[in-house]
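Note that one protein chain is taken out, while the other chains of the complex remain in position.
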Amino acid sequence: MTATAGIVFRLAWRNLWRNYRRTAIVLAAIVAGIWAMIFMIAFTRGMIESMVSDGIRSIPGHVQIHHPDFRNDPTVDNLMPSPGGELAAALGGEDVVAWSSRVRVPAVISSERGSRGVTLLGIDPVAEVPISFVADDIVEGRHLENERDRGLILGRRLLERIETDVGKRVVVMTQGTDNEVVDRGFRVVGVFESEIASTEEAFAFAGRAALQDLLAIGDQVSEIAVLGKNRREAEQLHRRLAETANAEVEVLPWYELNSYLGTTMRTMDGFVIVWIVVIFLALSFGFVNTLVMAVFERVREIGLMMALGMKPRTILAQIIAESLLLLAIGLAVGNILAWATIHLLSDGIDFSFVGEGLEIMGAASVLKPSLGIKDVLLSTAIVLGLGFVASLSPAIRASRYHPVAAITKE
Amino acid sequence: MDSVRCVGLYKTYKQGDQIIIGLDGVNLEVEQEGFACLQSPSGAGKTTLLNAMGGLDRPDGGEVYVAGKRIDNLSKGQLAEMRLHNIGFVFQAYNLIPVLTAMENVEFVMQLQGVPASERAMRAREALNEVGLEGLENRRPAKMSGGQQQRVAVARAIASRPAIVLADEPTANLDSSSARHLMELFAKINETRGTTFVIATHDEMAMSYAKRLIRMRDGKIVEDQLQET
Partner (left out) sequence: MSITLRLAWRNLWRQPRRTWLTAGAMVFSNVLLIFLIALQLGTYQAMIDNTLSAFSGHLQVQQAGYKEKQRIRQVVPRIRDVAEDLRSGLGLNSIAARGEAFTLASSESRTYGVLIIGVEPEFEPRASRIPSLVSEGRFLDNPDAPEIVVGDILALNLKAQIGDELTILGSARDGSFAAAVVNIVGIFDSGVDELDRSLAQMPLEFFQETFAMEGAGHAVVINAPSLFEVEAVAEKAKSLLPGGQNLVVHDWNDLQPGLRQAIQADLIGSWFMYGILVILVMFSVLNTQLMSVLERTREFGIVMSLGLSSGRLGRLVLLETVLIGLIGLTLGVALGGIATSWFEAHGFTYPGMEEMASQFNIPDRFYPDLNAISLFAGPTVVFVGSVLAAMYPMARLHWLQPVQAMRSA
């Protein structure tokens, strides 16, 4: 058996280079196809990866806990007590990297020159560090020092819209309990920037205790953001927390908190497979054509090998080996080129000229391709699998040649 | 015991809309260590008979035995297996696999037979020496003359140690000295190794080497005689 495998492989390899021009053209086509296939997948993966990680940072967290009515009515009426007892213990679990409880209310921020509606978040700046984006993105002024800090952090765009600046005072108006409008002056202490420009307009950050004080809600909070080890383990984390939490709170994973992100992730896997199959099909015509020609012009030789005692099965194996070898070389070179391309572009490709369009999609304007081993294996498996199927027809034809007819063929 | 035995072989084939009788009740036994020439005008059945004996083609009627085993009722795969172990072929032309070297061509059948690599190499080298092709082991067929190619085919046929070597017009494409050389080689191998040869030919020179001469006309054996060489 091994000896036969040896001769099959040797024949397949040498036959491949017999008509080097034809092989070179088909190989070029396969390499181009595989390159495009892998590059496009890596590119799309990179884009979605950044969408999801940005998305998770703006949710923020892999899992969030709210009052059950909070998501429909995100106001001070739907608060929950600061986590204690069993929930606090559960949040101390090993699969929790960080958690932070926050107060989240709609508010209007006014300067002398303008006012805007925002979502005002009361945070504990220390607990928030690993979870949310603010800490890294303060470009001017300072971050909040602690949850009692009476300063306010605004986004760059909001700052420009209402024409205020670091060090100036603005008025924060929001609804306290009993629908009383409460307001207080805050000093702007820091400015943040975000890759997603609309975030700069939509959110403002204050100390949690300072906000609880303004709203007179004691130590109650609106949401608890929980960061797990990675987003793929969010499901287990969610299950564990949901089991611990009592019925008075709602525990949701990120893919339900932002269903667009969750769907995008799932749709992505489908896109990858569709794209691989489309490329393969586009390749397959030229590929099968080449095999058919190769078999056709080797009729006599195949007849000779059969006469000498090579079994039809072995003939079949030889043609298939030849086709898989061709694909394997194309896959190897295509993958290497794609990898090299991705490596060259590892700083990301700047699409800021369509940045606001990408923002609608939830993506940043500098996109970094990201090549996953899973996608490489998947594309290799699909290409070789479909290649096998595509080469069956010419291979079966070859194995059905009649030795006498084949040898005497002119 | 006979190397190959045919009983009442019958075979027709179509040419255009004409039905041609290729074999018409042929009975033939070729003994071990025999050296027979099949002679007939072209189209009178010698290639058809050779193909039936070699298990390349199935007769429409009759029985074929190779090394005592009946082969006319075997499947395609079983026939291939039978040819692999029992029959060596030398064809008129297009004998070698173009992408393999002389040495690899000789080894080809042994490789399929599963002969271990070291023994294979030894037997192949020996066979190439025997046919006088020392030093050409690594040539590809395209770089060899017609006579050299035929001798590689002979080396392949004997290296795998078949019971019988079937040769179809082996000298037809050769010049007369190469042809004579090839026939002498056949005779020598028949003598020294005891390999059975059945050679289809219409070359008078080739026939002169045969121990037994079988003449065919219209699918029938019309003459079968031993001759002194």
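Going in written order, the chains are labelled A and B, and every chain counts its residues from 1.
Basically, a contact is a pair of C-beta atoms (placed from the backbone, for glycine too) under 8 Å apart; a residue touches a chain by one contact, two chains touch by 3 or more.
Because the structure is a prediction, the values reported are computed rather than measured.
In the whole complex the chain that is left out makes contact with A. Contact with the undisplayed chain is limited, among A:40, A:98 or A:129, to A:40. Among A:18, A:266 or A:313, only A:266 touches the chain left out of the display. For the chain missing from the display, the contacting residue among A:288, A:324, A:337 or A:396 is A:288, taking the whole complex into account. Checked against the hidden chain, the listed residues A:73, A:94, A:243 or A:347 yield one contact partner: A:73. Considering the complete assembly, chain A touches the hidden chain via residues 21-22, 25-26, 28-29, 32-33, 36, 40, 44, 72-75, 77, 106-108, 110, 112-118, 160-161, 163, 173-175, 179, 181, 259-260, 262-264, 266-267, 270, 275, 278-279, 281-283, 285-286, 288-290, 292-293, 297, 351, 353-362.
Methods note: only the chains that are shown with their structure count from here on.
If you average the CA atoms of chain A and of chain B, the two centres end up 66 Å from each other. Per the touch definition, chain A reaches chain B in the complex via residues 1, 3-4, 6-7, 10-11, 14-15, 18, 300-301, 304-314, 402-404, 407.
Chain B meets chain A in the complex at residues 51, 54, 56-57, 76-77, 80-85, 87, 89, 91, 94-100, 104, 108-109, 111-115, 117, 156.
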